[in-house]
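Complex shown without one protein chain; remaining protein chains in place.
Labels run A, B and C following the written order; every chain starts at residue 1.
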Amino acid sequence: MSKTITIDPVTRIEGHAKITIQLNEQGLVDDARFHVTEFRGFEKFCEGRSFWEMPGITARVCGICPVSHLMASSKAGDAILSTRPPDTAVRLRRIMNWAQYVQSHALSFFHLSAPDLLLGMESDPGQRHVVGLLQQYPDIARRGIRLRQFGQDIIRMLGGKSVHPAWTVPGGVREALHPESRDEIRQRLPEAFDTALLALSLLKDSFEKFERETKTYGDFPSLFMGLVTPEGGLEHYDGLLRVVDSEGKVLVDGIDPARYQEIIGEAVEPWSYLKFPYYKPYGYPDGMYRVGPLARLNVCDFAGTPRADRELRQFRRLGSLGKPVSSSFHYHYARLIEILFALEKIEEFMEDPDITRTHIRSWAGVNQPIGIGVSEAPRGTLFHHYKVDQQGILQTVNLIIATGQNNLAMNHTVKQIAQAYVDGNHLSEGMLNRIEHGIRTYDPCLSCSTHAVGQMPLHVQLVDAAGQVVAEQVRG
Amino acid sequence: MLVTKQQSDYAPPATEDPRMDEVARAVKRFGYQQDALIEVLHIAQRAFGYLDETLLTYIARQMKLPLGWVYGVASFYHFFSFEPPAEHNCVVCTGTACYVEGAQKILDLLEKEFGVKPGQVSADGRLSVTDFRCPGSCGQAPILVIDGELLGRETPESTIARIKQLLANDKQAKEVAP
Amino acid sequence: MNRSELFNMAQVEQERQAKLRFRILSCASTPCLSAGSQDVFNALQTAVTEHGLNAEVDVVASGCNGLCSHGPVVRIQTGDAPDDIYEFVTPEIARQIVARYADENGADVSEHLIPADAPFFAKQQRIVLGNSGRIDQEDIEGYIARGGYTALAHVLREMAPEQVCDAINQSGLRGRGGAGYPTGLKWQLVRKAPSNKKYVVVNCDEGDPGAYMDRTILESDPHRLLEGMAIAGYAVGADQGYIFVRGGYPGAEKRLNQLERVIRMAEKHGLLGGRVMDSNFSFRIDIRLGAGAFVCGEETALMLSIMGKRAQPVPRPPYPAQRGLWGAPTLLNNVETFANIVPIILNGADWYANIGTEKSKGTKVFALAGKVVNGGLIEVPMGMTLREIIYDIGGGIRDGHEFKAAQTGGPSGGCIPAQHLDSPVDYESMKALGSIMGSGGLIVLDDTSCMVDVARFFMEFCVDESCGKCVPCRVGTMQMLRQLEKICNGSATMQDLEILEELCEMVRETSLCGLGQSAPNPVLSTLRHFRDEYEAHILERRCPAGVCKMDQVPVMELAEELPRRMRSASGQKEVA
Partner (left out) sequence: MSVITLTLNGEMISGLTGQTLLEVIREHGVELPTLCHLEGISERGGCRLCMVEVNGRMTAACVTKANEGMHVNTHTEKLQNYRRMILELLFAERNHVCAVCVMNGHCELQSVAAAQGMDSVRYDYLSPELPMDASHKRFVLDHNRCILCTRCLRVCDEVEGAHTWELKGRGIHSMVITDLNGPWGESPSCTSCGKCVQVCPTGALYDQGSTVAEMEKKHDFLPWILGGRGKKEWNW
């Protein structure tokens, strides 16, 4: 008899989702699905508003990475105005974006994933969270919290508040960087570097421990997509789109992100509110691609800063024979490298004498009916695509979110882990946690939500073919 | 004299329409007094069937009133309409007595049969349904007014029959005409 | 025309009528028209011609006889005998009636003859409606023959303005528009207001759904109104009057043309216009049109509408008696109030003060409608009980149903339940029961009516008619409607009822004008007398009268239920 196991909700991710695992007659995993059950309808209710408000509105898509939406949205606004923001504004936007990387990646690593990595996948679920981590590894946990705080503080110094700052706007940014803030950032950088390096060494030391996980947590061939600089370097704010395949072959290079529709298609499935973007030339669902830290490090030729480049060379060794790194487990590693890179770039920009200039906004009216803004969010490439009328009132809005682009890969990962660890007869808590952790490697951000500290309720159902609940386990 | 664009904007629009003369005469009869606006709107609506932009602009310029003033007054009162009337109009009284006697059932059946809610015009533009509160004939409730004819003691069924008859007559007339 | 010419004219007309064999008065008021009285009128005329009686018989279109639910109604006047009134007249019966009166041996039409002692007529005391149905609507001679314009003549010659005001004051007449402000006091206020320009305005907009007293008086006996206005003009020192009439309703145009002709006719005879009846008093009357706004019942809104503006009420004070139309002191009364003036002047204030109760003098006209046997326009002395009105005059409830409530005062009023049927109808006792006298709409509800739905109906009306100026009325009524809709569709909780009650109090106390202040009344009065029905809707999700569909679920229950439904639905789908 076939069965369905439901994990609802999935814990320690940003948002509400559930996982169902379908077992066949033999009790083997037939299929597994990652369902996003929340619906927010942002694209619809932005229609009829002015594009000027979009950074403010879309920043509310998420309380974790509002900055990414600010960036993409403001850039889409720049395109509608067809104006180039002043250089200082662009640099300040980049700084905020990197600060966002620092805080978001630190959150993902220290708060959400470290409990599994440091305490163990099968450890006591009552302790397996950031509070448990604080008790066992107080120094690491505290430093992680401080690192994230540093990122948040930079965002606040620039935007006035740490969550949902309405600071980047079409044409530039609203307020300049205060020299005092610059000095404070400079002062706090060394500690941040230390924490990043500590995390890197901790993670690398644990690789041996997680050999099996590395092979089963989403280790499969797929395409990778990300932005690179015109020279092929690591890019987070602007740049050109590049797609490589699992062999490392460059399929598309140097394409203007505004032409994304030529390479990305979007599919929908009835069982999830999340869209399924795919690489157009390969069709759906073969055009599965991954975005985010792992993809970015796989598509770029080099990072562009000394310490990050050094780590990148080590990272490359994880892929066999110079091919891209294919295990999603290494998202964690990629994330830490990006923290390092972001800190280095922030340090570099702090030395720019023009960084405190106050000419930071260009003014124009509506000049183009379509504006596409693309930037790299911590979780991957983010597209904002607006169509406005002559007055700048939005007619259609399309948002392609990083997590959506990883949707196919996440489903694939869930299935792979389920096949490796579930045999139908044993439903252990640790197994469920593994599946969840597989999802967590992508650090999915399903939309704005608060991240609960401690134990979240987990509801597992075994459902037979008739839809009857055969067994049920409730935790929390 | 040099006529700028703005100045010509404020002049009453020139029109050949004889119905406009009727409006002009009314304005004159009231001595161009601004307080006669509602009377003038009544006359204009009677002449044209509804109030369009040209007409409202004309009235505003004639009476030396701001454009918004005229629109604001016209839109405040339910009697004035900015849409051309349908060929046939069915007014259902929704006053208290008619409500008690089941006017809602008539409206419901009208919606079901012709797909028209109060205030709407059918897709083919031939029938409009309006609700109206109280022509003052409560003793005969429920009350209908079809194309100006006052009818008392109606049932949902008799209403539908009347309107179907009305629409069918038109069709016959059209078939005979050419 | 002077006094003697007036008497002369009356005499000539009386003599002409006395010579006739009989007069046929066919009701041409709106209810009878909707029952087909135009065809009846045509049939009567044809029949009279066929009998060759054109010279000996009058066939005229008259005003309302009152028994609107039994229309078309035809009245036959023969010499000094009491009039015969026929109900449910068809063109065929009309011919038979003519035949009957032309020849004693004609067809028997007694089946349609209303007995002379029918309680519908016997219980009434028709003062305001005294001429209604008895005279030609337009004909000035007919009015004068019944003593018309003698009151005006008397006032102009015999009384000083302050004496007129005193007489009205002594009569105890109170405004018939609803609030019941003493008319004499109002007149005195305007008279004393220092200004050389004053206005008299009669409100005949009557936006209350289910009430048509004022329009009918205006249709049936228009000269009575003109005369009353002229007397008021003389008393307060105004030389200009406005009749604010509703325009735009079906048949309005015909009525307005008629009214216009009536005014011109009076002017032609020197009874209005410059130097009325050769005195120094001048009084012109103009018609102003409403265009469908209930809020024009509020006097400041009405005046704005007369001045051609959006009818959004302005805060009082200043009252119209101090600053009204174009800043001048303005006397504003409704039609029924003005129609009472002539009888008071003719018969004396004391005569009038003897009718009615201690605090409410005179008679009141009601538009009796709803589930009664005899619906129509009635006039009863103040203080008559609801039971007498509904069971004696109205003939009780139709089709064997039970009486449930009487709705008075329209959207500003309330519902009076069966246990208060014996309370007298006057301003004070109606108020004590949580309703108001109002302008005179009286709708009888039986056990097939849901009181919550009735409250919802009136709230819908108020939302539609709110002018939108003040927040409590604009949004508060909408929110009250939402709560009522929830109760009616089964999705309300007791908390919604609390919110509703709280809103009622707030809207009542904070709204700018009477519309908003009284908008919660239908809810408050049904809550007071029929709270059990509200609770049945909410707690048992059941409409006792079976009117409401109750097809929804409260949101809170939905919130608990939805995930459960979704989960089971998705679970089944996945496995399948």
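Here, contacts are C-beta pairs under 8 Å (C-beta built on N, C-alpha and C of every residue); 3 or more make two chains touch, one makes a residue touch a chain.
Because the structure is a prediction, the values reported are computed rather than measured.
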Please work out which displayed chains the absent chain touches and list them by label.
A, B, C
Write down which of A:V131, A:I145 or A:A166 is the residue touching the left-out chain.
A:A166
Touching the hidden chain in the complete assembly: which of C:R126, C:R456 or C:K469 does that?
C:K469
With the full complex in mind, choose from C:E15, C:E509 or C:E540 the residue touching the hidden chain.
C:E509
Interface with the unshown chain - residue positions in chain A
48-50, 52-53, 55-57, 60, 164, 166, 169-171, 174, 363, 365, 391-393
Need a quick check: the contact residues on chain C for the chain that isn't drawn.
293, 295, 310, 312, 314-315, 317, 463-472, 474-479, 482, 499, 502-503, 506, 509-512
Interface with the undisplayed chain - residues on chain B
6, 9-10, 53, 56-57, 66-72, 75-76
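In this text, only the chains that are shown with their structure count from here on.
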Mutual neighbours - chains that touch chain B and chain C alike
none
Taking every chain's C-alpha mean, which one sits closest to the mean of all protein C-alpha atoms?
B
Using CA atom averages as chain centres, what separation in Å is found between chain A and chain B?
59
Could you put a whole-Å number on the gap between the CA centroids of chain A and chain C?
71
By the touch definition above, chain B meets two or more other chains at residues none
Under the stated contact criterion, what part of chain C meets chain B in this complex?
30-31, 33-35, 67-71, 206-212, 215-216, 247-251, 253, 288-294, 305-312, 367, 369-371, 375-377, 407, 410, 441, 443, 445, 449, 457-458, 461, 467
Parts of chain B lying in touch with chain C, wherever the complex brings them together:
34-39, 41-42, 46, 72-73, 76-80, 91, 94-97, 99-101, 132-141, 143, 145, 148, 150-153
